[in-house]
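As you look at this complex, bear in mind that one protein chain is not there, while each of the others sits in place.
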Amino acid sequence: MSKEAELEGVKQSVVSGAYKAFVGVWMTGVILAAFLYSPEIANLKGTQIVYFHVPCAWLASLAFLGSGIYAVLYLRRQNLELDVKSASAAELGLLFCVLATVTGAVFSKANWGMAWNWDPRQTTIAALLLMYLAYFALRSALVGAEKRAAISGVYAVAACVVMPFLVFVLPRAFESLHPTVVRRGGMDPEIAVVLAASTLGFTAFGVWIFRLRVALGSIALSRMEEPL
Amino acid sequence: MANSSSTWADGCWAVLRKDIQSEFRTRYAFNAVVVFAITTLAVVSYSAQVVGAGSRLLSPLLWIIILFSAMSGLSRTFVREEDAGTANTLRLVAEPTAVYVGKLLFNTALLAVLDVLIVPLFLVLMDVSVGNLFLFVVILITGSASIAATATFVAAIVSKASVRSALFAVLSFPLLVPVLVAAVQGTEASLRGASIPEGMPFVRILTAFAGAMVAVGLLLFEHVWNEA
Partner (left out) sequence: MSDRYAVMAVTLIVWIGVFLYLLRLDAMVRELRNKK
């Protein structure tokens, strides 16, 4: 390798190493803050889980959006790397969606006695989960990389279009048990800060995992294996 | 290829007419849909508990019948083309969006026919009193339109995959969650006798959804249609 390329490589390793170290330290800090610094929220029990639950739900939606965007890009450029990104985003989204659903159910059980009662927000997250699962079911039923990429990409975009209905329209139209702390002017600064920090940390963490997954997918693709 | 709008509309109309004629001859989709609906209705009304039950039970029941009937019949319009081998001819003869709109209109008409047959039967057999008839009809129309639009879109996707019928339901249902929630709540409100302003949120959701689904279908259909 030439001197410039080597230097470039070292620089990249340092940057990415710093990024990961940052994520590690940051999230450790967030965990400590959640338990030691933040007050309980409005008579609810086990509210520390909120700092985990909210970022997961946020990341799940973001991942969906990402999957849809990469799908559109694939449909325009026909580059299979973009399909790898779309499917990787969906995979991550599925993971976070499961986490969000489970933590939500645990919180619900602890506070209101029932793990599941088809509350609008729970319905939303369940529908999101089903959409992700449907996406992967579709992928596994399609043969041929380009065909799989195009058709599942189309579904990903449709899912993205339906998502606003699930996330924004439904919970507003009906009453929900879900804490409305999210509305304007409802949060103590201590809570808001830790929540924001957690969301930020989670996003950084999520991006790292995403890039790892895409790297694996790309390698598999270049070896002509079926990546996803 | 010179495309005037009249040619495009002719294309839609031709596809629609062809599907209707084919349907008249074989009654392929029509049978599936109507038989399912009537059987379900008969089985359900057989139980004394359900007849005359409140709107909270009857409203979901109605939409279950409509939804599942749609699931059993609305995929035929695309699947039939692939199976009969006529899809390629259609690809040569008409523009993609014309094909899509033609089939969308066909499915909408099919579901409309189902509604006209089943809903009065439902109202009579289940001894339902409709509080606000206008609202009831509007919700029925917008809800059915949303279902038809979604089903047509998913049918196109599924016609390219291997495990058709199971996949059709799996893919459609998550997308339809907002529709079901809004339609069931809206119908319940109309049975109760809610005023029109009270019911408007649901009508708006359903109309917006139907519009979004049709738009998405029009934009993306080409990518599905042209995948060999």
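The letters A and B name the chains in turn, as written, and every chain counts its residues from 1.
Just so it is clear, contacts are C-beta pairs under 8 Å (C-beta built on N, C-alpha and C of every residue); 3 or more make two chains touch, one makes a residue touch a chain.
Since this is a predicted model, take the numbers as computed values, not measurements.
Trainee: Where does the absent chain touch, in terms of which shown chains it meets?
Mentor: Checking the complete complex, the chain left out touches A.
Trainee: Among A:32, A:114, A:143 or A:192, single out the residue that touches the unshown chain.
Mentor: A:32
Trainee: Since one chain has been left out of the picture, which residues of chain A touch it in the full complex?
Mentor: 20, 23-24, 27-28, 31-32, 34-36, 48, 208-209, 212, 215-216, 219, 222
Here is the rule we use: only the chains that are shown with their structure count from here on.
Trainee: Measuring from the mean C-alpha position of chain A to the mean C-alpha position of chain B, what distance in angstrom results?
Mentor: From the centre of chain A to the centre of chain B is 32 Å.
Trainee: Using the touch definition up top, name the residues of chain A that touch chain B in the complex.
Mentor: Going through chain A, the ones touching chain B are 75, 120, 123, 126-128, 130-131, 133-134, 137-138, 141-143, 146-147, 150-151, 153-155, 157-159, 161-162, 165-166, 169-170, 173-174.
Trainee: Give every residue of chain B touching chain A within the complex, in rising order.
Mentor: Touching chain A from chain B are residues 153, 157, 160-163, 167, 170-171, 173-175, 177-178, 181-182, 185, 201-202, 205, 208-209, 212-213, 216, 220, 223-224, 227-228.
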